[in-house]
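Heads up, one of the protein chains got dropped from this complex, but the rest are sitting where they should.
For chain A:
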Amino acid sequence: MLRVENLQKNFNVKILGDKHIPGCHDISFQLKAGQFVSLSGPSGAGKSTILKCIYRTYLPGSGHIWYDSANYGVVDLATVSERILLDIRNREMAYVSQFLNVIPRVSALDLVMEPILTRNGVSYQEARERACHLLQRLQIPEELFEAYPATFSGGEQQRVNIARAVSWKPRLLLLDEPTASLDVKSIDRVLELLTELRQQGTTMVGIFHDPEIMKKTASHIYPLQ
């Protein structure tokens, strides 16, 4: 479903006098529908860069990212038009960042509801129920549902972040250290959710720092130097 071929990304920082910073190079891996590939390697090895290239938050330097889209067939995410990429983001691909980065002044419940409403085409009531259910499963206290996540603790923010990305059951899920700031109990809950999502057909690429978690969840591991 996803095949990355010789992906390379360098950052060219012009304001530091045209400084070249290597991001990642010679990255090739592939995964079939329903698989879970975990990228592993030390800090700075380029793991997040790869995910961001797939999501086009970073513009890939060279190489291909072949993705078998439900709507467009096989496309190269490295070069496909911005228009199609936005549409794929809207219908098929979700990205969980390391830190919650969302619109201010929107309540936690609304944040999680929004993608369900706009992408799954269900009624307001059903979206609300699904969002509540998800937040409960992730142990967000009920009194926080209507509060703004900017005021939450780090772990709570990260759980809202995950809830938002998994709520609408994307086809392809990119996870950038989703468990980094969570306690053991929450980690188990998150992994349980991810496993469930995988059983329902979501393909995933993830980054985990903890080798234990990586072994537990990923079906394949791609090591980086």
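Throughout what follows, a residue touches a chain if its C-beta (ideal position, glycine included) is under 8 Å from a C-beta of that chain, and two chains touch if they have at least 3 such contacts; residues count from 1.
Note that contacts and distances are computed from a predicted model.
Not shown: a single chain whose UniProt protein name, out of "YeeE/YedE family protein", "Putative phosphonate transport system ATP-binding protein", "Oxidoreductase" or "Carbohydrate ABC transporter permease", is "Putative phosphonate transport system ATP-binding protein". Screening A:H20, A:R83 or A:K185 against the full complex identifies A:R83 as the residue touching the chain left out. Screening A:P42, A:G73 or A:P104 for touch with the missing chain picks out A:P104. Taking the whole complex into account, chain A touches the unshown chain at residues 11-15, 52, 56-59, 82-83, 85-86, 103-105.
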